[in-house]
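Notes for the one structure printed next.
Only a single protein chain was left out; the remaining protein chains are all shown in position.
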Amino acid sequence: MEKQTTLSAKQRLIRSSSKNPGETRGKILVSLCALIIIIATLSITLFLAIKGLQSFIVNGLNPLEFLFSSEWNPTSSDPQYGALPFILGSLAVTLLSALIAGPLGIGCAIFMTEISTSIGKKVLQPVIELLVGIPSVVYGFIGLTVLVPFIRNTFSGSATGFSLLTGTIVLSVMILPTVTTIATDAMSSLPNSLREGSLALGATRWQTIKKVLIPAALPSLMTAIVLGMARAFGEALAVQMVIGNVRDLPGSLLDPSATLTTIITLNMGYTTYGSVDNNTLWSMGLILLIISFIFILIIRYLSARRKI
Amino acid sequence: MKKIVTFLLIVLTIGLVTACGANNQEGGGDNGGNNTVLISGSSAMQPLVAGAAEEFMAQNPDADIQVNAGGSGTGLSEVDSGAVDIGNSDVFAEEKEGIAAEELVDHKVAVVGMTAAVSSNIGITDISKQDLIKVFTGEITNWSELGGKDQEITLVNRPDSSGTRATFVQFGLDGATPAEGITEDSSNRVKQIIEETPGTIGYLAFSYFTDDGAVIPLAIDGVEATDENVISGEFPIWAYEHSYTKGEPTGAVKDFLDFLLSDDIQKGLLIEQGYIPATDMKVERDAEGNQTNL
């Protein structure tokens, strides 16, 4: 690199206008990287699909029963494999945490872009970046030591403190930075003419936010929430520490519950490769993958609708 | 830039070469004449085996013993496929599906007794087996029905496939499926929950009942949960900790297993960690759970 910059402009011109060997090499190199990314994605999909379908193809489980039965009894003499409670548990914590983190995150984004940009830059921006950096096991650990006893002592409906609610709160805090960062980007990329036009018409700041800015940024804001949901959906260890891991369908927010990820981490080590128990865990992994696909599709749909 | 490209190439080459190399020697866990012993399996047994490995390596500086944890299932799978030399398991290999149990040689290293655990303020220290089953299947829901405090019962379970759960269900509940309760993977966590949450019942290995007395073991049918009662075969809920090898062990693997069964470990580290020496047992059990006197 240094050697080449010391060449004279003329030499460089001659060099680069010749057959361009560097150009071809560079092109091959970057294309190779792009190819690696494609291969990685395809092989993950392929291998997980093969492994995840084994419980249905090799062990002959009924896929419909797996998806829609709520009976999970892998160890009884007549084993039943219904993953519905875990699928619903996963969806429930994901949606609930999006309900909490969504408004908070977007509200924080609006504060940072519309109300006080200077506080936003100096205080909130670093705060959010630090929140992103806290490892999820630490969130789980704090949830376990603080939140679980708190819930147990506060709500009489929760005997142990391990509950859907606890999981939801931990996840909400976890995905808050994701939602906030993307929502902030969305809000700050709105052209100033929108704000000025609305304010010039005599609208208050709140009216401008509510009637002009939020509708304009809506698809991007939704993307922010969906990405947050994707993160919540895939989180394993933090949730496992606080949710209770029960295979019954939760009747209320204060009931313990389980998610696909928690069941996978709990049982992976105990089961032997190739057994039905083990294969059903891979099937759950496949479900996680498919739902990630769905999240991507939603994001694609939303970004196609982006107006600005 | 050049450097980055070179880096990338080196990394890719290393990756490819080692991938091929490793593929060729798959199944070569028993590394011929050298002194490396690879161990995998039960995370509950890991402290014991790792501790023994430390002592063994202190006495035999050439030996290199690597103790991995990953769960009993992983251990059995890996010893079965030849990826490791010793696979530790909380359960008999016969109980796990997909394992060629007849090819594996069982070395019963230790015995662990376990019993139902409750908080000391429940007011109960003894439970009959019938009542225990009723508690765990959800028929009895309040401690007052058993003469204890007026307090609702909450269950703490272990994951479906865990060895502790399998043992407790088989010998404590006579095979009855426990009703749903919180499921925790860790004995520490179970103990903590029992301590902090009024009215919870779970099951723990004897070693977790410490002197502070906040969490107490329940006697079953009047038999106290003690090491002596397990050794004599009177107390029903106990299990072996197994170390499996594929075929009869040789070389360093055999030396290490002999060391595990020697008095150094059986009368030392093992007891220190709350296990019962397998060599002391006066009864024996097979994979079906049939108990015979020795």
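So that you can tell them apart, the chains are marked A and B in the order they are listed, and the count of residues begins at 1 in each.
To be clear about the criterion, a residue touches a chain if its C-beta (ideal position, glycine included) is under 8 Å from a C-beta of that chain, and two chains touch if they have at least 3 such contacts.
FYI, contacts and distances are computed from a predicted model.
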Item to check | "Thiosulfohydrolase SoxB", "Phosphate transport system permease protein PstA", "ABC transporter domain-containing protein" or "Monovalent cation/H+ antiporter subunit A" - which is the UniProt name of the missing chain | outcome: "Phosphate transport system permease protein PstA"
Checklist outcome for this item: Residue list for chain A contacting the dropped chain reads 1, 4-5, 9, 12-13, 16-17, 20, 22-23, 25-27, 29-34, 36-38, 40-44, 47-48, 51, 103-104, 107-108, 110-112, 114-115, 119-120, 123-124, 126-138, 140-142, 144, 146, 173, 176, 180, 203-207, 209-210, 227, 230-231, 233-237, 241, 261, 264-265, 268, 273, 282, 285, 288-289, 292-293, 295-296, 299-300
Item to check | Residues belonging to chain B that touch the chain removed from view | outcome: 1, 4-5, 7-8, 11, 15, 18-19, 22-23, 25-27, 36, 38, 40, 43-44, 46-47, 50-51, 54, 57, 64, 66-70, 78, 83-84, 185-189, 207, 272-273
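One rule holds in what follows: only the chains that are shown with their structure count from here on.
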Checklist entry - What whole-Å value do you get for the distance between chain A and chain B if each is reduced to the mean of its CA atoms? => result 35
Item to check | chain B contact footprint on chain A (complex, rising order) | outcome: 1, 29, 72-76, 149, 152, 159-162, 240, 244-248, 256, 258, 266-278
Checklist entry - Mind pulling up the chain B residues that touch chain A in the complex? => result 1-2, 5, 43, 69-74, 76-77, 80-81, 96-99, 152, 154, 159-163, 165-166, 169, 177, 180-185, 193, 196-200
